[in-house]
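Right, I'll just put the structure down here and ask away after.
A single protein chain has been omitted from the complex, and every remaining protein chain is retained in its original position.
By written order: A, B and C. Residues from 1 in each chain.
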Amino acid sequence: MVNHRSVNPLSDDCFDLDEDTLHEECGVFGITGHPEAATITALGLHALQHRGQEATGIVSFDGVRFHSERHLGLVGDNFSDPQVMARLAGSSAIGHVRYATTGETMLRNVQPLFAELSGGGFAVAHNGNLTNGLTLRRELVNQGAICQSTSDTEVILHLVARSRQIRFVDRFIDALKQLEGAYSFVGLTNKKLVGARDPLGIRPLVLGQLDGHYILASETCALDIIGAQFIRDIENGEVVVIDENGIESIKPFGQRPARPCIFEYIYFSRPDSIVHGRSVYDVRKKMGAQLAIEAPAEADVVVPVPDSGVPAAIGYARTCDIPYELGIIRNHYVGRTFIQPTQSVRELGVRMKHSANRGAVEGKSIVLVDDSIVRGTTSKKIVQMMRDAGAREVHFRIASPPIAHPDYYGIDTPESDKLLAASHTVEEMRQIIGADSLAFLSVDGIYRACGYQGRNPVTPQFSDHCFTGDYPTPLTDIEGETPRRAALLAEAG
Amino acid sequence: MVNHRSVNPLSDDCFDLDEDTLHEECGVFGITGHPEAATITALGLHALQHRGQEATGIVSFDGVRFHSERHLGLVGDNFSDPQVMARLAGSSAIGHVRYATTGETMLRNVQPLFAELSGGGFAVAHNGNLTNGLTLRRELVNQGAICQSTSDTEVILHLVARSRQIRFVDRFIDALKQLEGAYSFVGLTNKKLVGARDPLGIRPLVLGQLDGHYILASETCALDIIGAQFIRDIENGEVVVIDENGIESIKPFGQRPARPCIFEYIYFSRPDSIVHGRSVYDVRKKMGAQLAIEAPAEADVVVPVPDSGVPAAIGYARTCDIPYELGIIRNHYVGRTFIQPTQSVRELGVRMKHSANRGAVEGKSIVLVDDSIVRGTTSKKIVQMMRDAGAREVHFRIASPPIAHPDYYGIDTPESDKLLAASHTVEEMRQIIGADSLAFLSVDGIYRACGYQGRNPVTPQFSDHCFTGDYPTPLTDIEGETPRRAALLAEAG
Amino acid sequence: MVNHRSVNPLSDDCFDLDEDTLHEECGVFGITGHPEAATITALGLHALQHRGQEATGIVSFDGVRFHSERHLGLVGDNFSDPQVMARLAGSSAIGHVRYATTGETMLRNVQPLFAELSGGGFAVAHNGNLTNGLTLRRELVNQGAICQSTSDTEVILHLVARSRQIRFVDRFIDALKQLEGAYSFVGLTNKKLVGARDPLGIRPLVLGQLDGHYILASETCALDIIGAQFIRDIENGEVVVIDENGIESIKPFGQRPARPCIFEYIYFSRPDSIVHGRSVYDVRKKMGAQLAIEAPAEADVVVPVPDSGVPAAIGYARTCDIPYELGIIRNHYVGRTFIQPTQSVRELGVRMKHSANRGAVEGKSIVLVDDSIVRGTTSKKIVQMMRDAGAREVHFRIASPPIAHPDYYGIDTPESDKLLAASHTVEEMRQIIGADSLAFLSVDGIYRACGYQGRNPVTPQFSDHCFTGDYPTPLTDIEGETPRRAALLAEAG
Partner (left out) sequence: MVNHRSVNPLSDDCFDLDEDTLHEECGVFGITGHPEAATITALGLHALQHRGQEATGIVSFDGVRFHSERHLGLVGDNFSDPQVMARLAGSSAIGHVRYATTGETMLRNVQPLFAELSGGGFAVAHNGNLTNGLTLRRELVNQGAICQSTSDTEVILHLVARSRQIRFVDRFIDALKQLEGAYSFVGLTNKKLVGARDPLGIRPLVLGQLDGHYILASETCALDIIGAQFIRDIENGEVVVIDENGIESIKPFGQRPARPCIFEYIYFSRPDSIVHGRSVYDVRKKMGAQLAIEAPAEADVVVPVPDSGVPAAIGYARTCDIPYELGIIRNHYVGRTFIQPTQSVRELGVRMKHSANRGAVEGKSIVLVDDSIVRGTTSKKIVQMMRDAGAREVHFRIASPPIAHPDYYGIDTPESDKLLAASHTVEEMRQIIGADSLAFLSVDGIYRACGYQGRNPVTPQFSDHCFTGDYPTPLTDIEGETPRRAALLAEAG
């Protein structure tokens, strides 16, 4: 059984600025010891909704039994019914949001996953992607294991189930040691809340506290929504085990330098989150400011591509001292489905989600600021929309370097041949999107925006493989196996 | 049968910045002669969705029969099904969006309304509110008329049906002459598309053209979405009759100065619309700039209250030369329903739709810029949210004057005793909302932002009764009838 | 706007024994003075569900306001939600079930209808059909009335609204006197529950009592479900006005002999109802017994066509002393929608709702007993199904006379050219349906089954026009107006 990616209902002509962006696979949350554990988890997941809008689940434990609710759709739509919440009894809960796929088959993939192990139940939710997940799965099936989902997360369940260790935490670490790639796990047993981050800390995970009860979450904004206190980031390669007696930290992989994913700053994390001690909003403004230094433009106004380009545009405008103007207006009332124009209407160039603010751009030379270019399809349309609204010149500025390499760590990048920067020079890209000028932030520029002198070529401070091709872990599943890449992507779900 | 206003599911503690705002009742759209009339209308209504999110309807005419689809909910959710659109056959259509109420009973109120008259069918959609609607309705019922809805719009149907004139347009004008208050009508007969604007032009209506086919719409943004051309505003007191032979303009009320509602600039119209020749976005920026002149603040940053305060904040920040920062972040993924925190969780101060961007406000003196204060309940919470996020000082600036009087022309204002400015001085208001300082734009200030020297006290250029108490029409239904006001409001729906 | 009849989703090949039957338009119910009026009404409507399955509504009055819930679908599906029932507050309520049509437009036709008259609100529900409804509607529209629905019931609302009488009951009778055709009304004002039956008593209406509170209902089975006591039939031409002081009976049309519709015995009423003093089940058995006398058959078994042919088959089998056997089995789990076989599968002769019980019919000569033949399409298929299951001979016996004339009083008969008996002899019909023999009960036979010597040709005891062509009232809408018949049927909805 094979996943089918959900088709974006927006036609090319009814374009959506969110259409040609990167997609994160997941956000995770967990809490233990709180009488309203499931409600707290639902609120935390709501704050993490930007990390995945297509499916969500919560598993709670009431001291005797585990309870599970896993659904397609938004957190608010699925966890606002008091009857649903009443079914999620207990003072411990973990939850998950994901960018996922539709259909009955796929509900099996909605996390947290759960298994009854010989020592009791174990639920787990995962943000990230294993680079040896298919290899491990193949070995497991050959040994007689039955895989119900197509997600990496099930592999960890099987590895824990088959471990010969006695204590749960030893079995969990036994399993982690067989994994390659990126992972931030939150797990729940009948005694403990556990968390784990991969040896390089590629995907984020933070520790918080609410009324003395520990919380694990993908971002600090999930703490803020419930008024919880931020304690610290979980470290790369750290396993934490939490129960009523407190928190135990284990470092099964020893001490290694972290390489968190730079895209959390560029695109994924919410602007009000604090990631590794830095305000995401502030880093984005600094990327815009750095971009203004590296690639200034002579123009009348700076226009952000909403919403992800806004902080960088503020930084760019302020550094260049060019007025910041809302040249593109977003329609917030898009509903669940989209009006389907007929072909003849489509040719009118209908724009369902965004429109040009003619009053702000007509007759002007504008600088459009966006966070990144993936396929370039949207960029082309937005330049045209600005020209249709009367912009005299359109200078495109991107507050990150060209994305020339796919990600294998949980970000849904298109294949290489769809990445505009993989096969085109900046000048070619400029011609394709139709801008008067185009410039990207340099790789060193993003490091500067984060407070470094530049990228440390020996031990880079971030995972930046999408820009540099420097993958921080082995890629067991795909190395030398190009023909199998399509299958890989299809099943990575 | 009496309407029940829909209850906002958000508790006070899970606050919503959109909660304490003004609500417009309607947006209207009509087109004739286009083979895709219903689809064009659906797109136009989608662009007008900000004028009413709770119900929507389209009536089309196929040369023989009228077809109607009226539903609760968003345009996109109701008019994206090809089967629904296929039922709306024909080359003429009119449509409506409204801020309305829920329940079976209320579906009767969803517009356009339709009646089979002796000369054929007539469908009509209405933006505005009559100030003699109840009086007319009472007279009609006494004469044996049956009113199925509780909306003003039905009154016009009855008056047309009972007119002794022969030609439809004469019957329509006969009916208009009996009305007081604010109205922008679009109507559809088996021969014509008609439009009408009240003698003062209180509510907006514009004329556009697509491939030679005329369009009527509440705002120019409904023309932009389909690439239609803006022709001109329908004038105050103008009736237009459109068919395949062209457009006929009739002025049954003679020439009088217009007094359009100032709130279209302040709050209702979309920033990318052009209202009476002015860019709404530009007027709002100028209101912010004028406010900065009238009520400057010494502060570190200017923070808009999203989304309605954004243009004014840009204008204010630029005039004061204080950095503009996104101190409040909006969560776009709120879903259809809301997570219901238990009381104990609610006390944590959960914020479902907005959150403070601590990195932008902590330790700073901030100027919060919003478009208006209605009850003040949200303002109080937002000031507290900024203080919780570490703001050192909070200066509140409102880009319009205090709202001290209710509207009776289609804006859903609370009763006087709920309007904070109706019974409090600015200093009292400042104390209630907890700001370090509070200032409003002056009445003359809004006129200046619109390009005038100030308000003309003899013939004011706008309807500004909410600020001044100067109602531009008789208020037949309520004058001297204070005790009946509650009933009035309940039925005005 | 024109109704579209709902399309039966069953294809010809996946046949449904209920497909080719007559359809009644309505059932009505009303109660006053009971604290649980709406719940009682919902239960009563549930017992009347066989009279109409496509839409249902209840209007209640709580002493101050009327409340309305009108929906498409079954009673149980619409009135099982406690929130819906809580909205129907008050101690008086009336309700309605109908065989109706689908779509938004048609919700306007779901009864009870309601109007705010000058003296207060008036809700009314109607079973029957007016033979001058279109004529009255045309006159009303010419006088400036607005008709929102396409139902006859709205005409009565307008006539009451326009009456110059003072007291409500006088206005109601004033209106009734203008009507021709069949009607059983239940109505609710802010003071009274009213009922009325047309001068000939064509459609049924009974009076009951529960704990001292009066009830009006189409059939006694609606009294039985709530343990209410049956008092008496409302008489032909009787108007009853019920309030806390008791019941007042008015006979505005004087005393005339009744002519109730014979089809209530043959098909419409539930077998456990008592209609005009006779058990419906008992009359049906007697029709079967009379049929056995008039048209005996030499056969091995008697097989009922389920479910409507069952009592007559029992009567037939007993009189002939031939074993009664269930030769056709009904599948009760049909769900809301039907599996759509592809053409190739359809050719297998799939039967979704019924199947032959081969063990009971194989190798046997059988007598199939049904209540009536309308188009004959189903009869043909059922004969074939019996032959496919191995029946040696199939003798078809119909417990009513041939239906050769359409009904205009609330029964949805097809047009004449679709009525098999309108243009075929019995022998031709036998050949078409493929039976070895075919016989119908005589007209006098149905009168004998009801206890009479036969039909009284001077003053017939029943309305039997479908068999005899003897219409008991003028047919104003259609007389001499053959070309308008299609429009008439379309709008009679």
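In this section, a residue touches a chain if its C-beta (ideal position, glycine included) is under 8 Å from a C-beta of that chain, and two chains touch if they have at least 3 such contacts.
These numbers were taken from a predicted model, which means no experiment stands behind them.
Chemist: For the chain that is not shown, enumerate the shown chains it touches in the whole assembly.
Modeler: Across all of the complex, the chain we cannot see touches A, C.
Chemist: Given the contact definition stated above, which residue among A:148, A:416 or A:431 touches the chain not shown here?
Modeler: A:148
Chemist: If I consider the whole complex, including the chain that's not displayed, which of C:142, C:249, C:331 or C:416 touches that chain?
Modeler: Final answer for the missing-chain contact: C:331.
Chemist: In the complete assembly, which of A:34, A:51 or A:70 touches the absent chain?
Modeler: Considering all chains, including the one not shown, the answer is A:70.
Chemist: Pick from C:341, C:414 or C:434: which residue touches the chain that isn't shown?
Modeler: Per the contact definition at the top, the residue touching the missing chain is C:341.
Chemist: So that we can see where the missing chain sits, which residues of chain C does it touch?
Modeler: 35-36, 39-40, 42-43, 46-47, 49-50, 53, 73-77, 79-82, 85, 210, 221, 224-227, 270-272, 274, 279-282, 307, 310-311, 314, 318, 323-326, 329, 331-342, 344-345, 348-352, 355-360
Chemist: Please output the residues of chain A touching the missing chain, sorted low to high.
Modeler: These residues of chain A touch the chain that is not shown: 1-2, 65-71, 87, 103-105, 107, 114-118, 121, 141-142, 144-148, 154, 157-158, 161-163.
Just so we're on the same page, only the chains that are shown with their structure count from here on.
Chemist: Using the touch definition from the top, list the chains contacting both chain A and chain B.
Modeler: Where chain A and chain B might share a partner, there is none at all.
Chemist: Same or different for chain B and chain C, when you check if over half of the residue numbers at their contact belong to both copies?
Modeler: Same, since most residue numbers here occur in both copies.
Chemist: State, to the nearest whole Å, the distance from the C-alpha centre of chain B to the C-alpha centre of chain C.
Modeler: Chain B and chain C have C-alpha centres separated by 48 Å.
Chemist: What are the residue numbers in chain C that touch two or more other chains?
Modeler: Answer for chain C, listing residues that touch two or more other chains: there are none.
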